[in-house]
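Below, a portion of the complex is reproduced, with chain positions unchanged.
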Amino acid sequence: MADIVKRFPGVVALRGVDLEVRPGEVHCLLGQNGAGKSTLIKVLAGVHSPDEGRISWNGNDIQLSHPQAAMDLGIATIYQELDLVEGLTVAENIYLGHEKTRFGFSRRAEASRATAALLARLGHPEISPSAEVGSLSAAGQQIVSMARALSRDARLIVMDEPSAVLDSGEVQRLFKVIRDLTADGVAVIYISHRLEEIRTIGDRVTVLKDGATVATGLEARETPTAEIIRLMTGRAIEYVFPPRPGVPDGDPLLSVVGLARAGEFSDISFDVRPGEVLGLAGLVGAGRSEIVETVFGARKADRGTVSVAGRTLRPGSVDAAVRAGVGLCPEERKSQALLLGDSVARNISLASLARFGRAGFLGSDGERRAAEEQVKALDVRPGKVDAEMRTLSGGNQQKVVLARWLLRDCKVLLLDEPTRGVDVGARSEIYALVRRLADSGVAVVVVSSEIEEVLGLSDRVLVIGEGSLLHEGPSPEIDEHGVLDIIMRGDAA
Amino acid sequence: DDGTGSQSSAPRAASDNDAPGKKVVIGFSGPAADHGWLGAINSAAKAEAGKYSDVEFRTAEGTNDASLQISQIETFINDKVDAIVLLPTDGAALTEVATKAMNAGIQVVNVDREFSSPFAARTTILGDNYGMGVSAGTYACKLVKDKNLSNPVIAEIAGIDALPLTQDRSKGFADALKACGQTVDNRVAAAFTVESGEKEASNLLQAAKKIDIIWNHDDDQGIGVMQAFDNANRHEFAFIGGAGSSNAMQWIKDGKMEATVIYPPTQAADGVRLARLLVQQKGLSDLVQVEVPRRIVLNAPVVTKANVDKYLPLGFKS
Amino acid sequence: MSVDATAQNGAPGRSGSPVPDPDRQQTVAPEATHQSRFTALLASSFGRNLGLVIALVLLCVVGLATAGDRFGTFDNAMTILRLASVIGVISVGMTFVISGGGIDLSVGAIVALGSVWATTVATQAMAADVHWIVMVFTAVLVGAACGLVNGVLIAYGRIAPFIVTLAMLAAARGLAEIIAKRRTQIITDRDFIDFFNGNVMGVPVLVIMFALAAVVGWLLLNRTTFGRRTLAVGGNPEAARLAGIKVQRQTAYLYILLGVACGIAAVMIMARTTTGSSTHGQLYELDSIAAVVIGGTLLSGGRGTIVGTVFGVLIFTTLTNVFTLNDLDTSTQAVAKGAIIIAAVLLQQRVAGRSHKT
């Protein structure tokens, strides 16, 4: 691909990008949120037609007018935003668009068998080909997305942040699959914000910044991290966790006692004091999201109580939680958090509407100004609070969700995968932000599949395995191996 | 091409009423022409207006929404037409605006469905829905007596039940039956369409294993009703129709139908003529009166095999 | 309280058939014989539509209790089925359009136009020696053409289906009136009437046509690529496009399919009433959409069930029949109908959706 230019109304997403991928290599694409990575691969996948530039394939110039054209050439894509049809089964999703048929009739048994084989190859034989995709967790859906790309007889597989929802074990399995692919001469374009992954799996690196290629063909294992970060952000960023000043003594702000939901988790108890960051570590599917959602009242607890500052919250009432000063950044921003058709400002103010209203009337200025402040503080790009939400890149969307609760001045903040899809620069900003919030007396609960992140960020960590609490202790006293050990042993420590 | 206008070919007393006079602008508004009888009403009115070189005829979109019809009358008032021939979706609902038209000096001719105030129209031509029911009921009573039925099953297939006119017809029917000690045993309501007639009649036939007399309010839906009889192969009853379509008359001739009660589709056409006379300040030539009467109630005669030939030319095509 | 309260609720009917297809789960036990697969299949659609089945059975029980001698006869059953057949064929087609994320308000008008056009061809251009099949072709072609216009405007003109088909509703009925000159056109071809109004082994041809439409529809929706793609387009058009599906073309196909169904329905109603008329098919849009949605197809697209649609049609038709047998007056019927619709849906939700409550 050369000199690719792509304009959206009001935004030039790509202003001259070059990318060259060789057969059998893992080519990593790096760049900050909004740099244009997803847009570039969508051009490659035939989703967007470029305004300028050439795409050549095996030396021939090609036109990709429709996703099918790209797939016909052997380009398969795993999109960043999981684009699966929830009402269809796993097998149906995987073979959507290239169904296994005989005389127009689907051969369901065969599709089912092939699906089972693909899922086994990805290390997930437990996902049933006949399960409805809507009923799978985000991680499960990511696996299905990958299986779908593998089901195509592809020469080039593009993976847009496939690891964002995966835990470390899953990522290792993914890498094994990638190695098998490249051994067969299949090229892979790999996008991720986790630099250590690039080191492990990548061969060469292309760096995008503000829609333009700033470096290409870098050796993935050789190039120093600082150099890559400098190329991406134009500045040097210390990719470290902020220091933990220690938690001031005090009564617990949030306290959860004996919380349980049938089939999801049981007997979960913990306290969080003001100024404390509590981490929930565990593997994907451990039930951490369910726990925080239940604490928030989005799911109704079967048993147990949640209280904030000593007052017990009505179970199953989001409203009660919000009024008590609890905020939740949910796991799936697209379906659970965002009004995609609305402006950034309105998305930010959604939980604090009452604050901008006088007798129910909104003065649009206060709202806009507050939103602008947040956008500036979190460096959301583009910085226009009037931009339509759906046009923001994934990482920037995540920041907007954070901004929503920052604006509300929560006493308790529940963050489910707060850095999913967020670039290194923004990531350290979010870490610093979480710490600042804690220092100002907020009780924070962080869920993340990156164990390193949970440990680095929190004062205290809970390890969750299969819906039960396995371990509780100060974060500095345990490391990633320790956590994994606890989970593997599976018994309560 | 339509049999509807043929009434005008009947001989009449010599007069200069048909001679071209002062130019007359007539606005016409009626319900949605969604079935044969109303279609016939509209085309007959239009055809009648076309016969006069001194009439400028304006029609408004047929509608079943009283509010929309009111606005059409308002438009006519704004236009300062000379006369309005109005077949209201609902007489009471259009009374106010008709009164307004009268006050604006426009001659309003009320057709078929009567206004609730005598000041809303200069002249009213009524098809007499109640009378139609009475005619049908009286004829049914006659059948009961003639055939000497001891405990007859009498069924009724009404038109759109929510319309006051349907209520009038049903009440007339019931009142007439009461006179000979009978009641309606099974009643369904269709929607004046062929299809609804077939549907309701099919169900009705299942509801009663044996029926002696059926009165169907409307010969348009009658085509469907007749087909339902054919489909179920049930013809044991005397079938009485309503409105008087040419189909129905043909059935009577063929012996497939016992009788039908005429409900003249020429009312609006008559209304147009009267409106013209009113504006030109002429009287009805067959009357000694020099002015058009305030109220004309049309007869609802029963057509049977005996007299069908006389009425056949009046039958409208559904 | 369910987490997806209103999320799924947008159309809360999403809980309409959230029961996983047990047939699919059958694959877990690959040793299952074909025999048991079939039984499982039956059991599956039975289970998913249990609420509807119960509603229909209850209705029949009421029918038997209140008008036993007249309700429980073969004749009456055939009457119900014959009445269900026309709207049934349309509802099968409508299931596709709605599953595909669309809606069609013009079905009744298309039926009217098809019938009128066909009878006009029959009476005008045709000499007596032209076969009635020409009439059938005309009706189906007119239906397909209207569907094509709808489909193209919706898929390629990108106008909301509601608007396009509302416009078609006005235009097709107006055109039908113009063609028919607002006269009911009576079909004189006895062969045509005898063929479609006849019986095959006691079962009316119309009912057989409905059954065929349902079977073909079921196969098409559940067992073919076309059906998969329909659900994908309805469930998540963006994902469908990314999977290489020609979303616009697929959308257009759906409206053409429904247009053809309307053409067939026009033929059926011509046979039933022996007429072509611009008044045919009134309120079919509401009736068929209601049957489809009661059946459990998601109004927002992405999930569709032909079996549910058939039940939906049968429930409505049986309801009218039971009302008439009991000589209920129309106003009371309307009130009862409203209450029964809600009761049936609540029943279906509670029975079939129980497993889905969080």
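A, B and C are the chain letters, set down in written order, and residue numbers restart from 1 in every chain.
Keep this in mind: a residue touches a chain if its C-beta (ideal position, glycine included) is under 8 Å from a C-beta of that chain, and two chains touch if they have at least 3 such contacts.
Only a predicted model underlies this, so the values are computations on that prediction, with no experimental measurement involved.
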Labelled copy-number formula for the complete complex in this structure file: A x1, B x1, C x2
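The criterion applied here is as follows: only the chains that are shown with their structure count from here on.
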Topology of the chain contact graph, where touching chains are joined (line, ring, star, complete, other): line
Chain at the geometric heart of the assembly (C-alpha centres): C
Inter-chain centre distance, chain A versus chain B - centres from mean C-alpha coordinates, in Å: 72
Distance from chain C to chain B - Cα centre to Cα centre, in angstrom: 36
Of all residues in chain B, the ones touching two or more other chains: none
Touching residues on chain B, where the partner in the complex is chain C: 33-36, 39, 42-43, 161-162, 185-189, 191-200, 202-209, 220, 223-224, 227, 231-232, 247, 317-318
In the complex with chain A, residue positions of chain C that touch it: 1, 3, 7, 20-21, 24-25, 27-28, 219, 223-229, 231-232, 234-236, 238-246, 298, 302-303, 358
Chain A residues touching chain C - in the complex, by the definition given at the top: 45, 47, 66-68, 71, 77, 79, 83-89, 92, 96-99, 101, 104-106, 108-109, 112, 128-132, 148, 293, 298-300, 316, 335
